[in-house]
Every structure is written in structure tokens, then in C-alpha cells.
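In this view, the complex is presented without one of its protein chains, the others remaining in place.
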Amino acid sequence: MKSCGLIINPIAGMGGSVGLKGTDGQQILKRAIEMGATPRSEERARCCLMVLSKIKDEIELVTPRGSMGEDLALECGFKPTVIGEIARGMTSAEDTIRTARLMKTSGVDIILFAGGDGTARDIYTAVGRSITVLGIPAGVKIQSAVFARNPVQAGEIAMLYLKGRITTHVEAEVMDLCEQDYRRGILNGELFGYLKIPHERNRLQRLKEGSSKEEIYEQEAIAHHVIEGMSDDIIYVIGPGSTTSMIQKKLNIDFSLIGVDIIGQRTLIERDVCEADLIKRIEGRSAKLIITPIGGQGFILGRGNQQISPYVVRKIGKENIIIISTIQKINRLHARPLLVDTGDSDLDEYLSGYYRIVTGYHREIIYRVAS
Amino acid sequence: MEIKRGSRLRNFHQAKWDEEIIFELSNEGERGILPPETDSDIVESVGGVSSLLPKNMIRQLPPNLPEVGQMRVLKHFLRLSQQNLGADLNIDIGQGTCTIKYNPKINEQIARSQKAAEIHPFQDEDSVQGALQIFHQMDLFFREISGMDRFTLQPSSGSHAIMVMASIVQKYHQVRNQEQRDEVITTIFSHPSDAAAVAVKGYKIITIYPDEDGFPAIEALKKAVSDRTAALFITNPEDIGIFNPRIDEFTRIVHDAGGLCCYDQANANGILGITRAKEAGFDMCFFNLHKTFGAPHGCGGPASGALGVVKQLEQFLPVPIVDYDGKKYFFRFDLPNTIGKVRSFWGVFPVILKSYAWIMSLGSEGLKEVAEIAVLNNNYLLKKITEIDGADSPFKGGKRRIEQVRYTWEKLYEETGVDTHDITCRMCDFGFHLWSSHHPFIVPQPFTIEPTESYSKAELDEYLDGLRHVVEEARKEPELVKSAPHKSVVHKIDESWFDDPEKWAVTWRAYLKKHRLKKKKSCEDK
Partner (left out) sequence: MSEREKPTHPYIPNSSPKVKREMMREIGINRIDELYEDIPERLRFRGEMNLPRPLRSEQELRSHVEKILSKNQTCEENISFLGGGCYKHYVPAICDEIIGRAEFLTAYAGEPYEDHGRFQALFEYQSLMAELLDMDVVNVPTYDWGQSASTSIRMAERITGRGEALISDTISPDRLSIIRNYCSPAMEIKLIGHDRDTGQIDIDDLKSKISRTTACFYFENPSYLGFIEEHGEEISQLLHENGSLVVVGTDPVSLGVIKPPAQYGADIVCGDIQGLGNHLYFGGALAGFIATPDEERFVMEYPSRLFGIAQTNVEGEWGFGDVAYGRTSFSKREKGKEFVGTAAALWAISSAVYLSLMGPKGMRELGETILQRTGYCIKRLKEIEGVAIRFDSFHFKEFVVDFSKTGKRVSEINGFLRGEKIFGGKDLTQEFAELKDCALYCVTETHSKEDIDKLVDAVERALS
């Protein structure tokens, strides 16, 4: 019998309703409650559970105690297996992390979590990519790609996954905004890591248009194309992302998934560099920058690759920027442009325009980048 | 949800016979048809199989075909046909980009005659002057329609014509020692074969994505061209229905870079007699006879692609072409740089013949009228569909659309969780097809409607009533829509079978091996 874990972050989303941005940090949370905020994530999670209850007799539902899952599960007609202990009253990030780890060791097939980017970050800290997860969107800050479009869809994907109808996964970014900046109205995201979520295959398979390929297949094709075009007298600065790290995988060299690496002559020069070291390395050398969009909004610079600072970009030069992306990622933009946000608005302006983007082996597209 | 009696919607139910697979109808000894027996004198003279075949080439076990009596075979396939929704039976405007229009029955009747069906392609030219005349006349017709200088009717379909154009492009550059030109430019809203069929010839494909208004930008094209550009392959208007008004600038830029310009005219239905390949600056173009020119789709073929080129490219065409010397029609094989053959024999004659008759029925004025009314119908639907709360036409470029529109159910999906596939399945319950879009989906939750000129206003209104009704159901009874179809031939299909090598079965015998025998085995184990 398949089992599904459910973790609800009961305080997620509360801030938004009273004009506060997020509820990270006990201070803000207290403020939100004082202002009359009520927990919303339970309500969103309920929508999801109602869909899942169609198969409630075929699966085991594993939840933490009380408001983090047990209460809602019982309400929705489940007989949940309860694990772990939590302190009554206000729950914290530690509770999420601990419970997720417990679920993993007890062998659940998928963990559903209701919350926002903060909750996603906690799940990542707890289990990384070792187990399949899916987010029920309930927070205010949703920049991560690990969430379903809405609670109902989360329930449907989970159901299909548990029934064995979805068998493939995709790696999705966990983003988190810098708290203070966000509250000052500045969106300054950071790539936190990658989680493994079910890949909802598109049901309308029309071979006329070419098969629906796994994203990993596309990434391999792109990597082959890029590698084919590499010269030995150029060093390559590789930005974060699973598409970019595929290049190093294909060359059998080390890589950092969320950091910036430098390679040259098909070997690793330095892994996970900071800005200072990056500047040192490219000084006096011919360098190219290989980057891929991060997160669902389509940012190619400014969302998790801050090491690639305006100085670095200017040094390398616009004409030496190679953008790569799977076509699935591009199409999810629905014709909106790719975005740059380096912090230097002149540079952003300069970088805007049309680029050739590598999307496969001997396949490129022309796409617009805007600031 | 009850159908309001004011609406035109039908209380439809498709035929459902629950018909077995033909193999399940087999009964030992039954015969469907008897081949003629061999004259006894011949048998005496040459003997039987064992004397006429080498021992090791004689088939030992007969093929495991079913044995079914004649009437039952007829009944079986007739029942299958009843479980199929041909354009003749429904308001087939929901298969956008396919141009499903009326296929006149007179053309079917003519094509069935022996004078069309019983001629062999290797007969002497003087014995098939009628067929050759049809080929030649079609060449002349298409020159008028497109402005190109010479047409071949050899390609077997639109996608095939694209591959042929790519072959011509390749030969052209080869002859000029420009083989470093290995890139072809296309747009994402052109037909997918404009990339795939071209890639067969080894080209790298650069696909231009549109700006938010729906148009591919000139700046984007400039980024794509270089001294490696072999050609531009583009559909105009594109599959979303928008006409690119700067198409002649596009062709000029590509020409300046040394490339050829190839026009995919799959979407010709709205522009016949209105705008042509020639004035837009193209070197080649093709038409789909089984779409625009009234020949039926046949469940997926036969089809035919009429491919035209400017004078300088005639030398590269596949051979033969058909010419007329004032007295007789004849084949010409003497094209100096021909790419050879792309299809056995001369072309898909029955389709070409039906299209010939279709064009002869309409004439130049009629073709223009076809275009105008197709566009009128489309813009009428555009207005009405965008008035439906939940539907929208993305891309705001251009005031009008040409012959089709790609819409989106995105808003409805956000509100109700009902997606484009669900709506397609529910539309089946009222006797309608509704197609989403080519993959990949750039427009979210897409659906594409192409009315053509064939349907009356009352029918368009009936289809609109269908859409409105299903949208209302999506809001009031979403479960009904998500579990559709309910009045079609079968219920929701378990698609997991199609991706899993352990489960997929493309033939009955594969199915038996994987599923029945396995089951038997496990039963025996118990």
C-alpha cells in the first residue's frame, strides 16, 4: 500500500491577509496574529485532501500531530498514521524539518506540504532530493517551482502519482527571498536548492509534434551541443541549475548544482566560486558565461547567481553569454520574455534584446530578454 | 446539467457497439471471400507451391489471420465506422489548423470511376492523356494562385513537401559551393514539420519565438541570420491566426544573407486570391490539397502536397514534371539538377483529381470567396468566443485574425481546475471535436478553432452553444466535465498503458503476449 505524508505549516500565508509579507520569524508572526490574521494553509490543504480522499482507502496517510496534519486528516475522513511529537501552540520550522525526516525514514512515497517558500526551504533542509515531494501553495511568497498551480491540482498530481500513473520526476527550484529586502519591497531571490517533484506528463500526446521527451533527455542534448562547440583556449563560467550542471556531468567532472563553477579544457578549474575568486579567474582570460533560467519567472541573472556580479558580466561581455534552456522551461513562460535583474539597471538595459538560446542538439531559438 | 431548450445543442449520443477486435470474431472454417481457382490445365502444367518455390522459402505455418464470414466482416467495419465522427456528420470546426471543410461527393463519385481508378502509372503516355492533363492543369492553376513559376504534384503530403523543399535548398547551395550553410530559421507557430522535416536533411534549426503581441520580431530574425543561413521556413498566417505584415522584410533579410525563402501554405484557406507567395518574396511554396483544396482527410491520408518554385529553382525539382506541347501531355525527366524522386510514380492521383474538380467548381472568384467567408466566419467566432467568460485569445497583435484562432482556457482553468483536455472530452458528448494545439503548448490551456467556409451560421451558433454549455458546467458541475466523455463510444482511457514498455501493445498479438498469457501464467501458479 502506498503512503503519503502530509505536513501543514499552519502559519503560512497569515501575513499576507493583514498586509504583512510572510510570517518567518516569531516576531512577525506575533504581529500578524495581533492584527487578526487567521491560519489559511489549513483551508488550502483541505481542498487538496478532499481530492485525495477519493483514494483514502487505498493509501496510508502519514501526518504529524494536531494542527500540522492530524486534525485536518481526520476531518476529511482519513485514518492517519500519526508520527512525532510537537509542542502545542505555535509550531516552528524545526517541527517541519523533524517531521519530514521522520516521514522519510518511515518510507513514505511522497510528502505533500502546505505552505510557502519558507516551508519549501525547510523541506529541502530536511530531505533534499532524496524523496519525492510536492507543495500545496498556501504561503504568500511563492517563487519556488516546487508547488502545484493550486491545491486541487496538488491533490490530483499526488493521486496520480500514488496510483502509479505518474512515474517520472523533475527537479524544481526552491527559491527564497531575502526577508528584509522583501519587506522593503525589494525582490531579491536566492536559489536555495532543488527538490524532486512528480512530473505531470501532458496527457495530450500527439506524435505529430514529436514525442514528449523527458527534460533530462533535453538537458543531455543541450550539453552535447555546448560541449561540441567548446574551445580549449576559453574558460567557461557555468551558472547554477540542473541544465547547466549536465555539461559537467557529461564531461565527468565535478559540479555544484546551486553554485557557480569554472571549467576549462574540459576539466574543472574551480567549483562553487565566490565573486572575488571568479573575478581573479577570468582576469586576462577569454571567458564565456553559460547560464540558464532559474525559477518559474524566467530570470537568467539575479536570482541565485549573485556571484556573477555586474562587474563579471561586463568583463565577460554580452556577446560571450551563452544561454541554455530546455524547451519545456521556455514554453512555461507562455511567450513572456526572459528577465535580468543584476542590480545595475544600466547593465540590465544593455543586456536586453534577442538572444540565441540553445534548446537541444543543433536546435536553437531566438528569444527576448528584458529587464 | 440539462440542456436549455432555447439552445441549439443536441441531446446527442454516439453509436456504441462495444465491438470486439476482429480476431475475437474468428471461427474456424469461415471464409470472407474466395480468390479464383487456378485453371486445371495450368495446375497440370506447373504444379503447386512445392514445385514453384524453393523449399526453404515456403511459409510453414499459415499467418494467424482471423477467419470470419463475409457479412460479419462487413458488419464489423460498418459498426466501427459508426463509432467515428467524420466531418460529414458534425460541425467540424474544432480541429484547428486541419482545415476540415466540405468534401463534395461528386468528386468522390468521379474519382471512383474506372477511368481514374484502373490506370497503371507505367502505361504509355498516350494512354493516360486524361490523367496527365489533370496534372498539368493543376500546375497551371497553382501558378496563378501563388505566383510561382512551376509546380510539382509529386509530394505525398504537406510535411513531405517541406522535406522536399529542404532537399531543394540543400542541392541549391551545394551547386553553389555554399555547403557551410547548415542552418534553417523557422518560427514556433509555424507547423512543427517546418522544423522536423527540415532537420531530416541535417540542418540545424533556429526557432524564433514571438514577442508578447504574437508577432516574430524583425530584430529576432536579424539575430538568427548569418552566413550559415540556408533558408527560412515559415507559415503565414501562423497557426495562431495572425498574419505577419512584415513578411516581405523577413524574406528580404534572408535573401540578403544568401538564404532561400520557403513558404508553408498550410494556412492558405483564408488568403486565396488575397495575398500570394510571389509578392511576399518567397522562392518556394506548397499547398495541402487535402486541406485547402477540398479533398477528404481519410482518417489521416491519403494526402497530397503541391510544391511550387520560382524559375531559377525549376532545375532542382523532383522528376518528372508534366508539360504540354500544344498537342499532347508528356513527362519531362530532363531537369539538370533534380533531387531525384521523393515518391514512387507521379503523385497521389485520386487526391489531385478531387482537388482539380473542386477548383473547377469555384474558379478564381469562388476561391476568393472561399477565403473571404472563411475569414468572416473566423472573426465572427472570435468575437463570440472571447465573450465567453473563461476563454480568451492571447496575443493582441493585429486587429483581425485570418482563418483560425488559438484561444486559451487559462482563466477557466484557474477558476475551476477544468482544463483543455477535459473540455475536449465533454464536447464529444454533444457530437463535437475540439482540438487543443500542436505541442509544445506555449499558449496555456489552448484550443484552436478553424471554421473554414463550409458551415452555415446556424451551425457555428450551435457549436458556440456547445462551448457555452460546457463552460457553464465547468463552473456548476466540474466533476461531470472532468470525468467526460459520457455519451461517446468509450469512457476515460487509462493512458498509463501507452508509456510503459511492459504494458504497451501496438498489435493484438502483442497484447495477448503481455496481458492474457501473463495472467494465465499467474493463475496457473496459484
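The first chain written gets the first letter, and so on, giving A and B; residue counts start at 1 in each chain.
Note that contacts are C-beta pairs under 8 Å (C-beta built on N, C-alpha and C of every residue); 3 or more make two chains touch, one makes a residue touch a chain.
Quantities reported herein were computed from a predicted structural model and do not represent experimental measurements.
From the options A:Arg129, A:Arg149 or A:His224, the residue with contact to the chain not on display is A:His224.
Contact with the omitted chain, checked across B:Lys223, B:His290, B:Arg406 or B:Arg468, is made by B:His290. Only one of B:Lys223, B:His433 or B:His469 touches the chain withheld from this view, namely B:His433.
Assume only the chains that are shown with their structure count from here on.
One simple way to say how far apart two chains are is to compare their mean CA positions; for chain A and chain B this gives 39 Å.
Of all residues in chain B, those touching chain A in their complex are 188, 192, 195-196, 199, 203-212, 214, 217, 219-224, 394-395, 414, 417, 421, 436, 438-444, 494-496, 498-500. Contacts from chain A toward chain B in the complex involve residues 149-150, 152-153, 156, 164-165, 167, 201-206, 208-210, 212, 327-328, 330-331, 334-337, 353-356, 359, 362-368.
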